[in-house]
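Here the complex is missing a single protein chain, while all its other protein chains stay put.
Up next, subunit A:
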């Protein structure tokens, strides 16, 4: 048999280090380094550095020398050529202790600080240790730093586990046997020190700690010529300048550069501090994961960060050139010209807008329409354009999509339209139309296109107007909103002859426009009730045949227009890190969502999955407007009765990520999707992953073994622990379950492929919670009964389709087995026609948390569930009663469909299920399993446990006829109680091989064999591989070249 070749093909895990080196950015990911070109952001290459050991830091020396450290390992490289990234190794060795810092000396040798406060000198060519100096304080270090050009100059800064920073010099002792004294001890931190940095130019020391603070210390060196550097340091005075609080969790790293301090931490924040101790700016990044590493290049004006989500992002260091400037229009607003009308009180802007020429239009409380040029001559001068009593105290102002027209709407139903003619006549705004259009107050006014307006009057009456010849508004259609509490619309969009409106109650209505002359009032043809919560829909925008809506519930939703059927299909939702998303924009930077978070205006990028811009404007309850032309972003808002304007260059603020992040927390489950074909017949290798970060991600593995995220499914309210996948003819059904006993069903359809990344339509079909979400449970504190439900978690899921004699129902019902943390096995049926999930059976047998569940079909087509729990018992269940119940419940289908499927919880649930056999295989939890069905209803079950044992069991199931009870028997068993050094988390059983993974970082390949008569069963280790991932959670394999997937945490 040929030797097995192992190698990591692709890894996405914590980015433990990032460095700017020459024209490259080098990132340490697992045991590899990834190289990117700084200018283009392009991925260049990937080099394997260590086997079974993470890269912890990279240090560049002179002459293109690069040293990489990880744990106790050091590898020295030379960067061969400047233009192409070619590395050649010339030394590699292991130190005898954990390396915290490495420093290149002038002579080309290397000084290393190890974890017990020891500095050693090494020959970088031979890897020989030349000297070793112990510090007098012997304790564990969490961080270290060396400064100095030669051994005699060397100053060591170490951050200890005892909350101190020690400064000492190895050259202060003559002999290696003497422990070196500590020169300075910096006390003040209230926790372990995680990083320390020193800037010789400014003489600052900066340290970060477990206590969430960043501390800046000033060093006063006595700069006299006659004494050496060690003496200088001995006599120096070090004072604490500032204690900077801003991070909300531990602070991992800091850099002092160009008079600012950059710090990153566990709270996923990147903070930039001034040296006076104030926070200059901060970004929240890496999807809430740790930011492990940071580096900064002053020349390139860039900061790079590496995160716990596996992402690498770029940030601007300084943004002076980008004019993030504020213009305030205040003084001239109160000139005598127009303040006489109703006194000073009424002369503040109520509504504002930006015209296409970046001029500002404002309507004041006293009904004055003002106009102001921003760019060029007359900047900041307000001119009075129009004055009208009707517009006083209540007036709507809406800019047309082309920003050439301004529409005003009054309390008594007047609509006024002005045109921006500043370039033609130098006059500003010209009144185009004035008409009393609506009887009563105009609640809202929306431009549907540049010549199409929709007004909303009292009683939910919507009128669509066409802007025709001058001084004329032609009423086109009339619509009526369904009755509701606040019956007016807050958003509207038109596409061909479909009008979509979002109302103040969070519902979205679709109207089909029929060309009728009878002027009858139309009602919606389709409605999504309260889809955006109770605070209303904030925007509706068409991008092609896709509709995006945002709402005050903090989500952006996507819909697909099905033209043939004349209806919208709700696809998916993204939960946003803002409570008030206001609108969306599809720009060169991908989809941007603009909105408000607390007192700030924020822009969220869909591509980066983070907020890219934050402007403190005071919050969402104000009039505001924005434009994005090219890279220039302008934002105006009213604050303190004044108009403010903010301008910036988007391309300087948004730096595209070098590598986009994956899950930000532990991945709990990965499932491979059976190869799906798109329209062109290409098949794609798709992976679904579920994580503690509450998301499910769909990713595609390209031919070069790189993972691209296709979509993120985001609607779980708690962690997602388990996935089950079932392939149907043209789509894939995905079941996801997790915390808070939430179970969701999704449908995936591949639509088209652009290059290697397919477009996948993801639709949420159903959502189910054990706790009945009907009204009586909404306020549990009101009920007298004590709630017993302990918020079960779904630990594992498995789905199979039921074969049915009835041809109409073939492949209609999917059987889903769910193992729950409260010890229950729950059996669900999912009807693919009604998209309805139904609990049909449950039973608690293990009385322990069920960890794994699987479904097996016997040769007589009976379904058997296998459950494994933390008690180490494997139990087998006969699911025939559940299957019968599911297949024979025709009536309930019909009645259910008729009554609107609201009676889920009234239905009979089989709670007398019981396993027919059980066997104790492990001492404690069974974390992983796989099985292989053999002939004659025998199956080989491989289990891997918390007790680090690997067990192979050959089990025979006897299922005589449908009526008789099933029986099972363990025919043979083989076990290795010390298969791994710690818990086995992943198993895959092949025809003659077993692959197992465990937390001890080993991936082991076993050969198993059973003789022809079936009398013996044995297995032996064939190969072991040591992975760099310390917490492997599971294993997925596929056959092309037998790839393994590690999970990151």
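In this section, contacts are C-beta pairs under 8 Å (C-beta built on N, C-alpha and C of every residue); 3 or more make two chains touch, one makes a residue touch a chain; residues count from 1.
Criterion: contacts and distances are computed from a predicted model.
Selecting from "Protein-serine O-palmitoleoyltransferase porcupine", "Putative tRNA (cytidine(32)/guanosine(34)-2'-O)-methyltransferase", "Geranylgeranyl transferase type-2 subunit alpha" or "RNA polymerase III subunit C6", the unshown chain of this assembly corresponds to "Putative tRNA (cytidine(32)/guanosine(34)-2'-O)-methyltransferase" (UniProt protein name).
The omitted chain makes contact with just one of the residues A:92, A:973 or A:1007: A:973. Shown as candidates are A:919, A:932 or A:993; the residue that touches the absent chain is A:919. Per the touch definition above, the residue from A:150, A:228, A:248 or A:459 contacting the chain not shown is A:248. The chain not shown here touches subunit A at positions 14, 16, 51-54, 71, 94, 96-98, 115-116, 138-140, 142, 161-162, 191-192, 194, 210-212, 248-250, 252, 266-267, 290, 292, 308, 692, 719, 786, 788, 790-793, 795, 820-823, 845, 847-849, 851, 870-872, 875-876, 914-921, 923-925, 927, 946-949, 953-955, 968-978, 981-983, 999-1002, 1016-1018, 1021, 1024, 1026, 1030-1031, 1049.
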